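Apart from one protein chain that is not included, each protein chain of the complex appears where it belongs.
Take a look at chain A:
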Amino acid sequence: MQLTTAPPKSGRLSELGFITLLLLPGLALLVCVVLYPLLRSLASAFFTESLVFPGVEWAGFQNIADVLADGFGELLLQTLIFTVGATLFPFLIGFALALVLNERFRGSRLLRGVFLIPWLLPGVVVSFLWMWIFDANYGVLNGLLLQSGVLDSPVPWLFQTDTARGALIIAKTWNSFPWIMVMLLAGLQTVPKELHEAAMVDGAGAVRRFLTVTWPHVRGVAGLVLLLEFIWNFQHFDTIFVLTGGGPAGTTATFATEVYDTAFKGFDLGHAGALGLLWMALLMILVVVYVRFSERGEKQNA
């Protein structure tokens, strides 16, 4: 029966049906596991809700006011310090290494692979390793510094307010510079060799060639890498949670650890949601600023 009709019209319709079926499972998962939880978490900012007791009550802007009044500035500053530090240092190291490994010398290909090891290791393994290095009593860092006379007494790096942040940033830097190296290497591959040679003939030094030849080609990738690293670090959880848990005395707490603690240790979903709402709002501003910025850059390029 179907064979005799063989219509192009129903063929078109079935193509749309086919596409719908293809997309359905994935979209269902994304809506149920990402979109709905996100919106519900944000909505809970306006309710009084507990993880352990039933019952939800309208709270208006009370949760947001509470969160803003209760050390929000400090939390934002701490998050920014971690985010900027954990973005900038890996970027500089990754960029330097990418420039070096972009050169051809014996073993440069092998090194590109080997340098990825810190990034390959599971996040928890990275945390364990640095926890052990920074260990106050038997850690290798204290051992070396004491032995060489730099320190007189061991320093509890992760449990001291003025060193914990730096220690976290070092651990995160170690973990993420290889990814930045890979991305920038990909960008550097697009720089035509002829341009470098031409600039060299014109007598441009290494710095000048970097600024006029290399940088314009990797600028786009570099901006993207910085934005993505910034966003990821702004939300980073694992290393901070395992290494310091937000301590000592809350100095390494960020939005991620604070939302987690508020929800799962304080059982206060309303305040966790309020924190999340402000967190997302800041993130959105950041993305919008970047998009504007890069659009302007594109126009200037054209």
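The criterion applied here is as follows: a residue touches a chain if its C-beta (ideal position, glycine included) is under 8 Å from a C-beta of that chain, and two chains touch if they have at least 3 such contacts; residues count from 1.
The rule we apply is simple: contacts and distances are computed from a predicted model.
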"N-acetylglucosamine transport system substrate-binding protein", "Succinate dehydrogenase / fumarate reductase iron-sulfur subunit", "Amidohydrolase" or "Carbohydrate ABC transporter permease" - which is the UniProt name of the missing chain: "Carbohydrate ABC transporter permease"
Candidates A:G143, A:P156 or A:G250 - the one touching the absent chain: A:G143
Residue touching the undisplayed chain, where the options are A:L27, A:A249 or A:I285: A:L27
Chain A residues that touch the omitted chain in the full complex: 14-16, 18-19, 21-23, 25-27, 29-30, 32-38, 40-42, 44, 51, 93, 96-97, 99-100, 103, 105, 111, 113, 115-118, 120-125, 128-133, 135, 137-140, 143-144, 146-147, 174, 177-179, 182-183, 185-187, 189-192, 194-202, 206, 212-213, 216-217, 219-221, 224, 228, 231, 235, 237-238, 241-242, 255-257, 259-260, 263-264, 269, 272-273, 276, 279-280, 283, 287, 301
